[in-house]
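Here the complex is missing a single protein chain, while all its other protein chains stay put.
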Amino acid sequence: MTKIQIGSKLVYQVRQPTIFLLKIAAASTQHQVLSDESLTFDPQIDVEQCQVGLEGNRLHRLVVQPCQLSIAYQATAELTPEIERPRDVGESEAAQMPPEVLTYMNPSRYCESDLLARFAFEEFGQLDPGFGRVQAICDWVNRHLEYSPGSTTATTTASDVLLQRTGVCRDYAHLAITLCRGIGIPARYVSGYAVDLQPPDYHGFMEAFLDGHWYLFDPTRLASTLGLVRIGVGRDAADVAFSTLTGTAAMLEKNVWATSLGSQLPSSQDPAVSTA
Amino acid sequence: MTKIQIGSKLVYQVRQPTIFLLKIAAASTQHQVLSDESLTFDPQIDVEQCQVGLEGNRLHRLVVQPCQLSIAYQATAELTPEIERPRDVGESEAAQMPPEVLTYMNPSRYCESDLLARFAFEEFGQLDPGFGRVQAICDWVNRHLEYSPGSTTATTTASDVLLQRTGVCRDYAHLAITLCRGIGIPARYVSGYAVDLQPPDYHGFMEAFLDGHWYLFDPTRLASTLGLVRIGVGRDAADVAFSTLTGTAAMLEKNVWATSLGSQLPSSQDPAVSTA
Amino acid sequence: MTKIQIGSKLVYQVRQPTIFLLKIAAASTQHQVLSDESLTFDPQIDVEQCQVGLEGNRLHRLVVQPCQLSIAYQATAELTPEIERPRDVGESEAAQMPPEVLTYMNPSRYCESDLLARFAFEEFGQLDPGFGRVQAICDWVNRHLEYSPGSTTATTTASDVLLQRTGVCRDYAHLAITLCRGIGIPARYVSGYAVDLQPPDYHGFMEAFLDGHWYLFDPTRLASTLGLVRIGVGRDAADVAFSTLTGTAAMLEKNVWATSLGSQLPSSQDPAVSTA
Partner (left out) sequence: MTKIQIGSKLVYQVRQPTIFLLKIAAASTQHQVLSDESLTFDPQIDVEQCQVGLEGNRLHRLVVQPCQLSIAYQATAELTPEIERPRDVGESEAAQMPPEVLTYMNPSRYCESDLLARFAFEEFGQLDPGFGRVQAICDWVNRHLEYSPGSTTATTTASDVLLQRTGVCRDYAHLAITLCRGIGIPARYVSGYAVDLQPPDYHGFMEAFLDGHWYLFDPTRLASTLGLVRIGVGRDAADVAFSTLTGTAAMLEKNVWATSLGSQLPSSQDPAVSTA
């Protein structure tokens, strides 16, 4: 069990009445239990909490009149992941996969697995099936991309990244997801908090469906998979943007943190970690 | 009430053990009641029916050994749509939209509404909100595209179509969906059967969320919205491909039909039709 | 006759031996006579002047060892453009065009006229041929794009711009060139200096081939076509980048200026101006 304190503070200058859709609150799941959670707004504003998408991501919706708005979120997350030895985790057979994961084989906005299937098969089709194959994909992505903030935009896709070979966490995740889908492994995007991420920010990583469970991978290698706190999951970043605004508001400040409360995170040596 | 007889026959030469995911069976909904339904395979094969995606689309999954496989589907659908006068149908306010429709505001694989939002706002942002605005989008799409089988492929997106200005039903639907999302109207792709479609085939059309309901639109104008029988819905065609194969099989034959059993379909004069 | 003083100063921190290809010196043509020209380097460096491409653009090539390098260019340009009344300038017939302009009908890296031909025909195919039609294209580009520094990159193409509807001078020119080629009018990119451009910088504009001459257009409307001093021409910006470096150097400073020496530039009222 790992205990992680997470939080973020956002400040906006709201210039017109603006609808905020926020996806910054951590998920409550069997393997991720939240305590001491608070989400506060200054000035105070009525907020609606709802669940959206196939996986019931938490969404906070609020309508804000012109003002300077501070949003403060914090919680403590207790993680109790399932941990396996990588070599024990095989791939699920397509004929047996639970129907609800099939959606995560489809191409999506930033993960054009239809375009990259042949590439994926050529590079990774001959590897032994299983956890190690997804690791090989993540290694390939990590080795071939250069982490370069500002080199991509909100509309950059996996194909773009494969060609230009630079990006940030969301781009790494998109490319790895796309390559997984390309060889028939369901894969999805996860947004969240990551312990001791440098520079501190919301993080984007991924899950692949193997042997009946969703396993976590971070192709950037910037964080231990044992220190990832889930906000939401989706087909790609389009589904879990931390904020979507309709109106006019400028972000003045963004602070994100995640700290392990207990002892140091066990050095991972890349175990197979599942929290979903 | 309209009664429509639908069906399709597919013949494949299966060369290796192949997994078929079929989305050809009509949906059962409050407004679409099926009777005399049959789905048969020759040779006989065990088939699993399941539900996938946010909307529970029906999916038939089967594993087929090498053979010549015939798939025959037929049913009678009774449609009892809600019909409104277009002028009575306004737009839903983003602040009030049911959470489950928010997903259909996100960009998707073939509907890059993030890329085309500015275009959409410029062309349609000043029009009066409501059913008529979606109609204006569909009219624009219909007027600016040339229906041209073979001019697009399975990976063609709304952006491609907007530039090249040719396409088939799925391209028309993708572009109209994208432009709706671009101005903040949730929109989604619907696959189905269409009465007297020429040339006969599965059809692709769309729904926009207005005034609390999903309204049907066919930007190709090749079919009356009163003669559309729903198979499934999704963000775009990626979610409702009529067949997805893993293995090796060649399609030898495809026959699709849809006939109105009663009197002729009422000439539409573009009523606002909702069946979801 | 207009007399324009132009110049630019560039400062680079050169970190490794680096080859510089500079295209910053104005062209000498029948309609553009240079005087008091100087190009100096501090520290002093051997520089080779050569001519490249179909139109013999001036290029300065130098190999620079690690240092802080200052490049200073200045000249006085006397412009004696041919000026016509727009209504007197028709289009050239494709069957009669001089062979050397046919190249400027082909699609190029940033001007995908093959992709946008149908769009161009639909929007501009019915207009009366002649100078006014190119003006209509430039007006359309000006009206539909928002001038927004930073919204595009060095790899942005006319298609991208048509979709996203923002850009800077090079993007405006690329889109207008592409639309001209799309309806069969040869068009090319011109880099240069522009009198009183705000903010001051090198400028990118275009020429269309009409009635046997190349006529100048600036779709950004940021400068009078009577105050444009030509550096070079090409199919698009790929051919006339003001500097191309092989090695490692960081630009520390860029200053560009162009001032009319005589009286104010005649208010243009959009005459047809040809200097090539």
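List of remarks:
Just so it is clear, A, B and C label the chains in written order, and each chain counts residues from 1 on its own.
The rule we apply is simple: a residue touches a chain if its C-beta (ideal position, glycine included) is under 8 Å from a C-beta of that chain, and two chains touch if they have at least 3 such contacts.
The structure displayed is predicted, hence computed values, not measured ones.
Contacts of the undisplayed chain with the visible chains, over the whole complex, involve A, C.
Contact with the undisplayed chain is limited, among C:P99, C:G150 or C:G262, to C:P99.
The residue from C:D42, C:D88 or C:D114 that touches the chain not shown here is C:D114. The omitted chain makes contact with just one of the residues A:L34, A:A95 or A:L115: A:L115. Interface residues of chain C with the unshown chain, by the touch rule above, are 19, 21, 50-54, 59, 61, 63, 94-95, 99-100, 102-103, 106-109, 112, 114-115, 154-155, 184, 238-239, 246. Where chain A meets the chain that is not shown, the touching residues are 115-116, 118-119, 122, 144, 159, 162-166.
Throughout what follows, only the chains that are shown with their structure count from here on.
Each step here moves to a touching chain, and the least such steps from chain A to chain C number 2.
The chain with its Cα centroid farthest from the Cα centroid of chain B is C. Computed from the mean C-alpha positions, the centre of chain A lies at a distance of 44 Å from the centre of chain C. One finds 47 Å separating the Cα centroids of chain B and chain C. Residue positions of chain B touching 2 or more other chains, listed in rising order: 115.
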